[in-house]
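Working notes, structure below.
Only a single protein chain was left out; the remaining protein chains are all shown in position.
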Amino acid sequence: MINKVVENAGAAVRDIKDYSTLMLGGFGLCGIPENCITALLSTGVKNLTCISNNAGVDDFGIGLLLKTRQVVKMISSYVGENREFERQLLSGELQVELLPQGTLAERIRAGGAGIPAFFTPAGVGTEVGNGKEVRTIDGKEYLLESWLKADFSLIKAWKGDTAGNLIFKGTARNFNPMMATAGKVTIAEVEELVPSGTLDPNHIHTPGIYVQRIFQGTNYEKRIEQYTTR
Amino acid sequence: MINKVVENAGAAVRDIKDYSTLMLGGFGLCGIPENCITALLSTGVKNLTCISNNAGVDDFGIGLLLKTRQVVKMISSYVGENREFERQLLSGELQVELLPQGTLAERIRAGGAGIPAFFTPAGVGTEVGNGKEVRTIDGKEYLLESWLKADFSLIKAWKGDTAGNLIFKGTARNFNPMMATAGKVTIAEVEELVPSGTLDPNHIHTPGIYVQRIFQGTNYEKRIEQYTTR
Amino acid sequence: MALDKIGIAKRIAQEIQTGWYINLGIGIPTLVANYLPQNIEVVLQSENGLLGIGPFPLEKEVDPDLINAGKQTITMLQGSSLFDSAESFGMIRGGHVDLTILGAMEVSETGDIANWKIPGKMVKGMGGAMDLVASADNIIVAMQHVSRSGNSKLLKQCSLPITGLNCVKKIITDLAVLEIASEGGFRLLERAPGISVEEIEQATSGKLIIANDIPEMII
Partner (left out) sequence: MALDKIGIAKRIAQEIQTGWYINLGIGIPTLVANYLPQNIEVVLQSENGLLGIGPFPLEKEVDPDLINAGKQTITMLQGSSLFDSAESFGMIRGGHVDLTILGAMEVSETGDIANWKIPGKMVKGMGGAMDLVASADNIIVAMQHVSRSGNSKLLKQCSLPITGLNCVKKIITDLAVLEIASEGGFRLLERAPGISVEEIEQATSGKLIIANDIPEMII
């Protein structure tokens, strides 16, 4: 199998340039590419457009890149956990496009799957529909939504092999598999990197064809946003 | 978990009525719902519209239902293995709609996922595009294709649990997962039926929410169309 | 007396039938899971990728890779399944989820709902709410009848940005159970214990449809 392994996060994100569009996996702080985010803080790349369901919290996840003002635009569905985000948005420093979560997921899948546009009922009659084509099909109204693609997709998986095949764990899967398909260059960081042939082909969530670079991540904090016990 | 188990194939297909639209999983003879097909031969239900990538061979799979003239229309992508099919088609006894394989797969997925229509490049400039909307997006032409749904989807899985969760094996997965999502009633036959809680939630290919009935199949022949060794 | 949050959750729990797949929004809806009758089996969906939400974990069970849509740590029941966000919203959009329960800031008498934005004030985003309300056949809103500032939340028309049009089927508040009438209007079905029809009328800004005899809820 084709070997996709790179040394570390620094090597993986080295060629991400100013004004790039990035997709970052994760839901809240669950399943986010922690190592890649840290590496982007080091490169200091600027004017990024980030596509991610959430925007992290003030001091973790994408919130770190907001604090350093490396992000010029966010495309997300829910950003309620981040005060710095809200401040930059209300002050006009940050451009924001908010989308229904299912529309966001489907537009990313469409980007990876060569579907340039599709109809969805979400957002009909709301400000999400402004400027979008509306069509009545079988008596119900739908909005036409277009695909989303990225220059780089930053993915976090549980296990991965040297051929780029990925397995996610629990609800840390979330947006990661679609984003892996929609990046011109997809970078996967994994908790455990194993030789090609180790993973059961029937258990693989993301086939290696979508992954251009993979590396073994380190020091995962996996911060919990709402620690809740019974 | 909600229990979806029915006694056997006969009980599962009992209420499939004349003029129903069925989806049948499988690619060639691989991963086809053998038990359900046999049960349909017994009920003698007629004037079925069958959506399936292939149409079986003369004496196995959907070919059996063609021989008994229970099928009035097929929606497929490739039917080259079945002489009885070709005879009925050329004589006008059978209506046939042939679709690009990827379009078929995506239309079925769309039916299950609440996407009434989407654009795809497959078939532009061909007779598949006749009567369909063509749109140029980012300089490339696409056809608008609509969702496909079925009254009943007949699915074959490797393992399944009483809650309807399914795991497929090898390339027997093929069209089965999408079809499971697109049936008003989805019937799954499995080689091994296990108690709910036995399967790893992270390995499940088809979540039980899509499955209304499940049963343990018997006497799988799993005929091989092109037995090839090195 | 007006119901507290637990009361609302208990009343909503009575709406649930065995065999249903259900998406519970954040807040009061989440509480509903605690008051389901013993004899029914339902499966709770978390739109971030899980069917089969279990109780909150014991301390030793906490797993940062297993959270609900409110970002709380959770457990999985036996028979659960995990999937990605595209699959999850395929389930929702495709009508496979039988019931959606969510909170609202405002509901109109034609079943419009507003629950995601207060212009100039709150910009959190709609999350999955727009997909849920645009797709589900059966939508119950759980909310206070009147806002903290004293305004009715059951209106002729929503004043806040809309989340979805003509989608709410039923509303369960601290004061009443109401359904959206097909001709428009809030049809009063039940009163909270000790609450009069007049009190509900006063708290409802949109058109209230009142039959002769409105029973009290049984909680």
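Per-chain residue numbering starts at 1, and chain names A, B and C are given in the order in which the chains are listed.
The working rule: contacts are C-beta pairs under 8 Å (C-beta built on N, C-alpha and C of every residue); 3 or more make two chains touch, one makes a residue touch a chain.
Computed from a predicted model, the values in this text were never measured in an experiment.
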item	value
Chains on display which the left-out chain touches in the complete complex	A, B
Residue among B:I2, B:L64 or B:A122 that touches the chain left out of view	B:A122
Which of B:T21, B:S76, B:T186 or B:N202 contacts the chain that the document leaves out	B:S76
Of A:D161, A:E189 or A:E225, the one touching the omitted chain in the full complex	A:D161
Interface with the unshown chain - residue positions in chain A	1-3, 109, 111-115, 161-163, 165, 181, 196-197, 201-202, 204, 207-210
Missing-partner contacts on chain B, residue numbers	27-31, 53, 76-81, 86, 89-90, 96, 98-106, 108-109, 120-128, 158, 168-178, 205, 222-230
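To be clear about the criterion, only the chains that are shown with their structure count from here on.
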item	value
Intercentroid distance (Cα basis), chain C paired with chain A, Å	29
Computed distance of Cα centres, chain C from chain B, in Å	36
Separation of mean Cα positions, chain B and chain A [Å, integer]	33
Multi-partner residues of chain B (each touching 2 or more other chains)	113-115, 202
Residue list for chain C, restricted to those that touch at least two other chains	50, 82-83, 86, 89-90, 92-93, 135
